[in-house]
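Each remark here refers to the structure printed beneath this line.
Note that one protein chain is taken out, while the other chains of the complex remain in position.
Entry: chain A
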C-alpha cells in the first residue's frame, strides 16, 4: 500500500491502476451533490421509500451509480444503507419508487431474477453454505446450469461437461482468492475472513456486472483486510462495477472512486472520498445526529474531555489520540489513516454534546 505512506488528504490512495485512473477521469465532471447525474449509470433509483411502522428507513429521492467504478455507500448506523441494498436487490420491497439496472426496471422483480440479470450481492452477516464444501459453494454460484432442472438433474451426461467447466472456473477463482487449499473443507469450518472471501468468490461465479458488497470488511482481521481490498479493486480491473456498504473508513478512502453518504434514510452527500469526508453535512450526520449508542458515564466524561481539548488544541492536535480510541477494530490500521477515521467516527464529539450538558 504505497499510497498510505503519504499524507492522506492530498493523495486519496485509490491506487494508480489504469482502471482507477479511468474511474477518476470519468467522475471528474460529476457534481458533488446528492443525486448527481453520472455519465453512464448502471443503476438509477428514483423516489424509493420504505418504512417500518412509523420509521422511514429509506427515503431516496434520486441516485445513480456509475458503471465501472467502485462506489461506497456510507452512513452512520441506522442510516438505511442495508435496507436500501435489500430494496435494490429485490430482497425487500419499497413502499414506492422505481429503480432500474442497465435501463431495465427492477420494480417487483424477485431477488433471484435480479441476480440473474447480473446484479449479485453479498451479505453483512456472511452467508456461506456451512455443510457444503468450499468447491460446492462455488459451484452453486454458477448460473444457467442445465443440471439444476429436475429432469436434467437425473441424467448426468446432460450436465457433466458444464459441471467440469464450472469447476475449472471455480478453481481459478479459489486460487485468486487464496482459498484453494480449503477446497475440500466444509465452508462452515472457515474463519470469518475466509468466509467473506468465499462469499465474494462465489458471487463472481455468477459473472455479475455489478457486485454489491454489504460490509465486506466487518469482522475481518487487518492482515486479511489488505488482501480483501486488493480483491475488490481487482473487480474494477475486471470491468465490473462495485457498490459496497462499509463502516471502515480506511477502506472507503482507500478503494472507492465515489462515495454516497446516507443518513436517516436520505442521501445527504455525494462525491469523491476526499471531498465527502470533509463535507460538513457528513460530519454532522455522523457526529451530531447519532445518539443511539448507550454511553457509560465514564465514556461520556472521556468524550467531553476530549472535546474540550479539541477546542483548545484545534482538530490536528486531537486527531492522533482519537484515532487510538476510535474503535477497537481499528487498532491494526495505519496511523496515517487514523486522522480521517477520527473525523467521521460516531464515538467522537461535536458541539451538540455540550448543549446536552454533562450529567
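Heads up, the rule we're going with is that contacts are C-beta pairs under 8 Å (C-beta built on N, C-alpha and C of every residue); 3 or more make two chains touch, one makes a residue touch a chain; residues count from 1.
The rule is simple: contacts and distances are computed from a predicted model.
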item	value
Undisplayed chain, where the name is taken from the UniProt record, one of "Response regulator receiver domain-containing protein", "Xanthine dehydrogenase family protein subunit M", "Xylose import ATP-binding protein XylG" or "Branched-chain amino acid ABC transporter permease"	"Branched-chain amino acid ABC transporter permease"
Omitted-chain contact residue, chosen from A:66, A:89, A:241 or A:256	A:89
Residue of A:132, A:180, A:224 or A:307 touching the missing chain in the full complex	A:132
Sole contact to the chain not displayed, among A:41, A:76, A:97 or A:141	A:141
From A:206, A:220 or A:276, residue that would touch the chain that is not displayed	A:206
In chain A, positions touching the absent partner	89, 91, 110-113, 115-116, 120-123, 127-132, 136-137, 139-141, 143, 145-150, 152-154, 156, 159, 163, 186, 188-189, 199, 202-203, 205-206
